[in-house]
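This is the structure I want to talk about, given as structure tokens.
Only one protein chain is missing; all other protein chains are in place.
Each chain carries a letter (A, B, C, D and E) given by its place in the written order, and its residues are counted from 1.
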Amino acid sequence: MSLSSAFASELTWPDYDAAVQNGQTPILIPIGSMEQHGHHMPLHVDVLLPAEFARRVAVEIGALVAPPFTYGYKSHQKSGGGNHLPGTTSLDGATLVSALKDVVKEFARHGVRKICLVNGHFENSWFIVEGIDLALRELRWDGVTDVKVVVLSYWDFVHKEAIEKLYPAGFQGWDVEHGGVLETSLMLALYPHLVQLERAVDHPAATFPPYDVYPVKPEWTPSSGTLSSPKEASVEKGHILLDVCTEGIVNALRAEFG
Amino acid sequence: MSLSSAFASELTWPDYDAAVQNGQTPILIPIGSMEQHGHHMPLHVDVLLPAEFARRVAVEIGALVAPPFTYGYKSHQKSGGGNHLPGTTSLDGATLVSALKDVVKEFARHGVRKICLVNGHFENSWFIVEGIDLALRELRWDGVTDVKVVVLSYWDFVHKEAIEKLYPAGFQGWDVEHGGVLETSLMLALYPHLVQLERAVDHPAATFPPYDVYPVKPEWTPSSGTLSSPKEASVEKGHILLDVCTEGIVNALRAEFG
Amino acid sequence: MSLSSAFASELTWPDYDAAVQNGQTPILIPIGSMEQHGHHMPLHVDVLLPAEFARRVAVEIGALVAPPFTYGYKSHQKSGGGNHLPGTTSLDGATLVSALKDVVKEFARHGVRKICLVNGHFENSWFIVEGIDLALRELRWDGVTDVKVVVLSYWDFVHKEAIEKLYPAGFQGWDVEHGGVLETSLMLALYPHLVQLERAVDHPAATFPPYDVYPVKPEWTPSSGTLSSPKEASVEKGHILLDVCTEGIVNALRAEFG
Amino acid sequence: MSLSSAFASELTWPDYDAAVQNGQTPILIPIGSMEQHGHHMPLHVDVLLPAEFARRVAVEIGALVAPPFTYGYKSHQKSGGGNHLPGTTSLDGATLVSALKDVVKEFARHGVRKICLVNGHFENSWFIVEGIDLALRELRWDGVTDVKVVVLSYWDFVHKEAIEKLYPAGFQGWDVEHGGVLETSLMLALYPHLVQLERAVDHPAATFPPYDVYPVKPEWTPSSGTLSSPKEASVEKGHILLDVCTEGIVNALRAEFG
Amino acid sequence: MSLSSAFASELTWPDYDAAVQNGQTPILIPIGSMEQHGHHMPLHVDVLLPAEFARRVAVEIGALVAPPFTYGYKSHQKSGGGNHLPGTTSLDGATLVSALKDVVKEFARHGVRKICLVNGHFENSWFIVEGIDLALRELRWDGVTDVKVVVLSYWDFVHKEAIEKLYPAGFQGWDVEHGGVLETSLMLALYPHLVQLERAVDHPAATFPPYDVYPVKPEWTPSSGTLSSPKEASVEKGHILLDVCTEGIVNALRAEFG
Partner (left out) sequence: MSLSSAFASELTWPDYDAAVQNGQTPILIPIGSMEQHGHHMPLHVDVLLPAEFARRVAVEIGALVAPPFTYGYKSHQKSGGGNHLPGTTSLDGATLVSALKDVVKEFARHGVRKICLVNGHFENSWFIVEGIDLALRELRWDGVTDVKVVVLSYWDFVHKEAIEKLYPAGFQGWDVEHGGVLETSLMLALYPHLVQLERAVDHPAATFPPYDVYPVKPEWTPSSGTLSSPKEASVEKGHILLDVCTEGIVNALRAEFG
């Protein structure tokens, strides 16, 4: 079947219904956040990126992209700067869990049996897991036991070879990539008008002690809000990332969804 | 202050922060749904329309538009065809209430003191009210008592004169306007590529008894999923609606927010 | 079977059990509120009226009336004056939803398969819907799929002919009927000793802008707490309403419950 | 001040407001249940009795009686026969807790500072305690710290002298008084038309092992649903109970509320 | 099968699995609290005692003891001194209910079909009941209907003969035994190093009116925190209690679990 759009929400219901009712068409749900991303990027980076990865993958494998989750779990100081920062607009864990649970169950009601959560905001991770667990539990109570859910964060598909190209001076870890080379390069490749690289603040990667403190200690977060410098970001790196992650996710979903 | 975008999510955090921290810039939050809208319109009509009204109003009054709520409360048979239909993807009431509560509180944390919920999906109405009530309660516990929240559904601003122009053959009421002249005209004016008017099903306006039945009786809903015919929709009517509702909302927010 | 009372709570359990265990006897559950109703009526108008309609209908169709819900959802400014008023004593939405869910499930456990929620307080409407949806979901998990629930608000059965008799000077809409001609006439016909018509405040029907504001603006609500004048209420109108609504509900339940 | 009724719900809001706004008038909230009470008594014994005690006490001390809670917590096998029985219609614990919390907070909003929960259903006890604790917590967050709540079950005021008169052959304990002499005598004194003593089943008091089993073992409960025989109930005993408990509660509330 | 330990948590998973998967081995779950127990005993009396009873019973009947619940419901003034006291560290009712529900369901997932809750803290009682009810409900939704749960508090197995030996001067009731002869004697017999009898405060048993007041009236609780004097406690009485309660529980579980 040839669909007029990879976005489920752009279809009429008869077209959507025809696509999903036999359970063969996967649904990819982008899960983002509204979160500060430094002086040089907008607040919805974590929505735009997983939504675009989902779209690219959907086109490849004949899947549909669900409307994104536009708000996510609270920013963690050591991976997103902290939830005390301006612009960061977050949900309680229970809210995110419930929203995911509800939406997964609704797609299953439509006949969908292959669901992929495409996460763009690290802090969502465990609440996504819980939302899926509760959704599958309730689906089981409804006699539905054949739904398969894949959860992934796109950056986990950046393999070693790519890392070497992206970070020739050495890789600091995904945790401090908040607003750094990874996200900035992707945004430059995809939405250059939303990046103001000239405002980016150059600073050493943030370092943190091996524990957390609450309430957060604002002085631990660089004043820019980023955790590593985006100065080495480039359009080219963005394309490498787009290719590597899209290919990785496509392969993963082909392996799992057939 | 001149902002680069009416969408809060397109701003960097320093720009967002500068705009909102003194409490004078209103935030408009579009609340939509993923819901079937007949054979001729896509599933996210209820997101696109309030988001666009919010944008137009924001530009007029110097406000910002928050990321939309992309999922809403369950479709009601007599105003949306029913939640049993394919494509309709809904949240439990408690989920929507919590999500709204969380987001309103976060904006208040940033300094926002003027919030407008711009609703595009009738069934959200009461859960929006509850979400606001709980948010204001918890803000009060935090010592914040000066947040003002306006709630509106854009169609409530269509005045009698406009109704006469839009429905020369007589107006059936907003409840059966699901997928009908109102929404279709607006979509034609704004997103014509997403409307397939040739697939629209012409049928008399649905009539219902003065009560509801659960589980829903599928035979009560026209098989198209619309509750009245969109055949009389037009680009011109869409522009009338855009003008009338935008003006009405602008005036309302000027009256309330100063 | 001839029961000694239309009120389920006045039966012994063997009599109740004999009546309901085969699923043929409907249960009608009045859902009210404790809410101010102006200077001339008591706080439990919204309990007394649906309970009496339920009783009359039960007698006609051989149903039973469950104990009423004596507290309801928060009063809305444009339909009940607002929840800031003295005497108005309301539940959070989630509380009302849970209570309804629990009670519907218990009646189903007894064998009841025909349930009618008889609402007397407008603001309960959507939380009733959610309560039923959750109850039917959990009953489904228990393998019970043959429960049918009808939801109604008694005033929705007042047909056009009756409206013309009741409001010869023109009808303003049910929303401003709070403490007005409808409720006052019914109370005069049923419980005249609880009405102090001489204290009723005459005022034009309240008018509101097409949006809501929170916290409520007390000055929008007439100081009496009523939204339209009860001065034209009468015993005769009360009897018209009793007859029209009872007949309408009886017909509806006969149609749905056989 | 002289009120026209002891029932808060029978007052107009100005009268209610005048009575409570200075915090001196106590509110008594009867908490009941819908529960089987043997072959000889109706299902709302646990509502009628605390409501009447509340009314009598209110008249004595100048208090008001709130609308009763008509549904309560699940019947326990060893004090109410078990929640598996027909007619017994119960709430989950969390529902009862929330409802109490909401209502206590609303009365406090009106200005009430003296609240008494008058319990008529043993199984409600701990959920009442939790509801009060949560209400006082949230009131504290609102800066309200001067609300005083008394909780009581009317039978706890039956003193030793009365017990000797009521149970000359020996007292078995309140736990097996379900549907027995206590409740039946009170109903005979107050609502004789609702008692069918001729249908009462005479049986030895139920005895239970010192533990509970779930799911309940139906064979542990006498088939009548009562846990002790009501045969020795009488109008005279009912009047003794009315006098003793009313006096006890009046004294308690005078001591606590001044 | 001979297990290396009565404590499930001390087994490897293959040994645990072999023991429980056929449903024949009961699991005993001690439910305690962290609560003040006077000047002479530590805060975890209510964990140590049910855990040891569970262990002794498990050894006798071939059961396993689950990890104890180390926190319990709020201390009640008339049975534990009140939750305002230092050291007392309690859960909300809903938390305890959820924790029990989750754990019972997990043991059932492992194959366990015989579960005994061994309570050591009076105030847990009703929340244990609710937790079990909800667990069995959800297990039923999963098609599991053969789990049997026994709930007990160890002191309920102290029979009249033992009471006469333990309290030769007269028994005041279990409610005021908080930190008194019962618990102190058991601790002396089991954990003498944790008892500082010389610091015990001798005082008459606390007496309370037949109602509760919230917030608690601290002056009602003896300043020691105990509700009766532990002075008559002894190692010998501890052994009597150990024997009597262990035997009683063993007999109960043999009767129920076969």
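Methods note: contacts are C-beta pairs under 8 Å (C-beta built on N, C-alpha and C of every residue); 3 or more make two chains touch, one makes a residue touch a chain.
Worth saying up front: this structure is predicted, and the values here are computed from it rather than measured.
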item: Among the chains presented, those that the missing one touches; value: A, B, D, E
item: Option touching the unshown chain, where A:Ala99, A:Val112 or A:Val149 are the choices; value: A:Val149
item: Among A:Met34, A:Val57, A:Ala99 or A:Leu136, the residue in touch with the chain that has been omitted; value: A:Leu136
item: Hidden partner interface residues of chain A, rising order; value: 73-74, 76, 83, 92-94, 97, 123, 125-127, 129-130, 132-134, 136, 148-152, 156-157, 209-215, 248, 252, 255-256
item: Those residues of chain D which, in the complete complex, touch the missing chain; value: 140-141
item: Chain B residues touching the omitted chain (full complex); value: 138, 141-142
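Assume only the chains that are shown with their structure count from here on.
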item: Chains contacting each of chain B and chain E, listed by label; value: A, C, D
item: Centre-most chain [mean C-alpha coordinates]; value: C
item: In chain E, residues with contacts to at least two other chains; value: 141
item: Chain contact graph, described as a line, ring, star, complete graph or other shape; value: other
item: All chain pairs that touch each other; value: A-B, A-C, A-E, B-C, B-D, C-D, C-E, D-E
